[in-house]
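Complex shown without one protein chain; remaining protein chains in place.
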Amino acid sequence: MGQYLPILMLLVLAVVFAALSFFASRLLAPRRPTAAKSAPYECGIVPSREPPERFPVRFYLIAMIFIVFDIEIIFLYPYAVIHRELGGFGLVEMAVFVVAVFAAFVYLIANGALDWGPVKHLRRVDPRVSTSRTAATTVRRVGLEGREPETGEAA
Amino acid sequence: MTLGLLAQAGDGVAPIDTPGVAWSALSPILVLIGGAIVLLVVGALAPRRSRIGWHAMLTVAVAGGTIAAVVPLWDRVHDDGPYSAVASAVGVDGFSLFVTVVIAVAVAIAALLTDGYLRREGLEGPEPYVLMLLSAAGAVMMASANDLIVMFLGLEIMSIAVYVLAGLHLRRRRSGEAAVKYFVLGSFSSAFFLYGVALVYGATGSTNLVRIARFLAANTLADQGLLIAGFALLLVGFGFKVAAVPFHSWTPDVYQGSPSPIVAFMASGVKAGGFAGLLRVFVATFGTYRLDWQPVVYGIAVLSLVVGAVLAVVQTDVKRMLAYSSINHAGFILIGVQAATDEGVTAALFYLAAYTFMVAGAFGVVTVVGRRGDGHHHLDDYQGLARRQPLLALVFAIFLLAQAGVPLTSGFLAKFYVVEAAIEARSFWLALVAMVSAVVSAFLYLRIVLVMYAGAGDGADTDPAAGRPRLAVPAAAAIALVVAVAATIGIGLVPDPLTRTARDATPELVAASD
Partner (left out) sequence: MILAATPISASWYLGLSALLFTVGAVGLLVRRNPLVMFMCVELMLNAVNLTFVTFARELDDVGGQVVVFFVLVVAAAEVVIGLGIIVGILRRRPGATADDLSLLKG
C-alpha cells in the first residue's frame, strides 16, 4: 500500500493546484463586463442563430475506427502477457488475427477514411456562372444536398 | 482480473496446454472469411466499377470453394464418423456440412442477383459481397458451433453484416429505416440470446455443448429455474433470427425496405444459419430436456403458421407478402424442430435446402420487377407480367407454386416430410394446423400468379402495364433464376439424393479426442 502513497499525493496535489488556480483567477480578476465583451466575438457579424449542426462526418468515422482498433487491442494484451508460455501456437493465432485486422486497415486507407485534412477530391464546379445561380439558390442547393425528396418513393 | 489469473497460471515458462487447431476442420469457414478479406483488399485497391462484374464472380467462386472444401470433410465424416476440433469448440458432422452447403448456395445466388442490382442502382463496389461472405461465415459458424460462445460469435458476425446490408441503398430512406429497425431489434434479440447463454452456463458450468449435453444427461438439477430461463432466453434469440411469430415484427418492414437481392440472402442464408443453431442447441444439446421446451416450440410453430399465412393474404406489397410467407415457412420448419427426432431434423434440413432455392429465386424476380429505385413492389406492378414477359412470369409462378407446396416441386416434398415428421412424433394437431395454413397461404401465392396472368381486361388499351418498358433481366440474375428453377423442379422430381443426404446429416455432438 505504501508504495502507492506518492501517486496518491501527486493526485491530491494536482487536484488542489487545478482547483486553486481556477478559483483564484475568478476571485482576483477584475470583472467589468460590457455588451461588446460578453458577445461571442468582439468583431464580425453577431450570430443571430445557432449554426446548423453539421459536424463533419469524418469525426464519426474516426471515432468508429478508433473504437474498433481500440477493442482489438483487448486480445493483444493477454497475449503479450503470456506469449512465452503460448509459444508457437500463440504466434500463429495472433498472426491470423492481426492479418485480419490489417486487411480492414488496408481497406480503410484505400478508401481514404484516414485522409485527415482538406478534402482533395472536390467535385469540379462548372466555372461558367449562369444567371440562374444566385446566392439564394446556391444556399438552397447546399441545404438539400444528399437528401431525397419527401414524396419520392425512391431516389 | 483475467490477466492476473492467466499470468499466475503461467508462472515461469511452463508452456500452456494449447488446443490443436485442425485447420482442415475449419476449411469452409476459412475459405469464406479468406475470400471476404481478399475481396475487401483487392476491391479497395482496384477500381470500383468494372464491366465484367468480377466482384460477383469472385464471390460465386468463393461459395464454390466452400462447397469444394466441404466435400473431403463430408467423406471423412461419412467414413470415420463426426468429430470435433479446436478444443471441442467446432463440430464437424453431417449436419454442419449440409447447412454449410445450403448457405454457400444462398450466397452464390444472392451474389448473382446483387450484381445486376448494384449496376442498376449505381452502387457498384465490393462491400456488399464482402459483407455477404462474412455473414455466411457467421452462419456457417453457427451451424458448426460446439460451444455457445462460438455460436454467439457466429450469430453476431452473421447479423452485424446483414444489418449493414439492409442499409446498403443509402439514398433510399426505406433502406436506412429497414437497417435501423433490423439493427435495434436484432441487437435486442442478441442480448437475450447472450443472457440465455449466461444462464445456461451458470446452470451447467460450461458453455460447451458437448459438456452441457453430458452434464444434463448425467445430473438431475435440484433447481431447474436457471436452466429453463436460459432455454427461454435462447429461444427468444433464435426466434428473432428465424422470424418466428411472437418475434417476427421486424420481418415485413425489413424485408420491404432492404434491397431485394439482400432479402434473398436474408430469407435463405440467414434463416438457414438461425435454424441450424436452433437445431444444434435445442435438439442436439437440450434433447434430454425436450419435454420442457417442446411445448413452447409447438406454440411458436402454430402461431407462425397461422399468423404468417393469415397476414400474408391481406398484404398488397409483394415483398411484404413474401415476408409474411417466410414467417409461415419458418413455422413449417419449426414443426421439424418441435418433433426433436432424427426424422424432424432431416425434414427441417430438407425444407431449408428446398426453401433456399424457392425464396432466393422469388426475391430474384422481385429484384428484376422492382426496376430502378427498387420501389415497384406493389401487386399492381405485376399486373399482366405474363403478357409482357412470359418467361419471367413463368419462373416467378414456379417459385410461388413451389412455396405453396404444389406437387412435383420441391416445396411439396418439403412440406410433406415436415408434416410426416410431426405425425410420427404424434403431434397430430400441429400437422393439422400446418395443412390448413398451407391451404390458406396457397391462396396468397395463387393471388400473385393470377394477377400476373390475368392482368386487367383483355385489350391493350385498358392494360395499365402496356406502356411500361420491358424489364431488363441481367445475365447474372438470369443464371441465378435458371439455377433456382432447375433446383426447385429437380428436387421435386428426383428428391432421393437430397433426402438421402439430409438423412445422413443429423447433428451429433462429439467431444474432441485431444
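Things worth noting here:
By letter and in written order, the chains are A and B; residue numbering begins at 1 in each of them.
Keep in mind that, in the parts below, a residue touches a chain if its C-beta (ideal position, glycine included) is under 8 Å from a C-beta of that chain, and two chains touch if they have at least 3 such contacts.
The structure displayed is predicted, hence computed values, not measured ones.
Taking every chain of the complex into account, the chain not shown here touches A, B.
Among the residues B:Val164, B:Val366 or B:Ala414, only B:Val164 touches the chain that is left out of the figure.
From the set A:Ala19, A:Ile67 or A:Ile109, the residue in touch with the chain omitted from the display is A:Ile67, counting the whole complex. Residue in contact with the omitted chain (choice from B:Val180, B:Ile423, B:Leu471 or B:Val510): B:Val180. Although one chain is hidden here, its contacts on subunit A can still be listed: residues 53, 57, 60, 63-64, 67-68, 70-72, 74-75, 78, 146-148. One chain of the complex is left out; on subunit B, the residues touching it are 1-2, 5-6, 149, 152-153, 156, 160, 163-164, 167, 170, 173-174, 176-181, 183-184, 187-188, 190-191, 194-195, 197-199, 201-202, 205-207, 252-254, 256-257, 315-317, 320.
Just so we're on the same page, only the chains that are shown with their structure count from here on.
Averaged C-alpha coordinates put the centre of subunit A at 38 Å from the centre of subunit B. Put simply, subunit A touches subunit B in their complex at residues 77-78, 81-82, 84-87, 89-90, 92-93, 99-100, 103-104, 106-107, 110-111, 148, 153-155.
Contacts from subunit B toward subunit A in the complex involve residues 2-3, 6-7, 9-10, 13-16, 18, 21, 33, 37, 40-41, 44-45, 171-174, 372-375.
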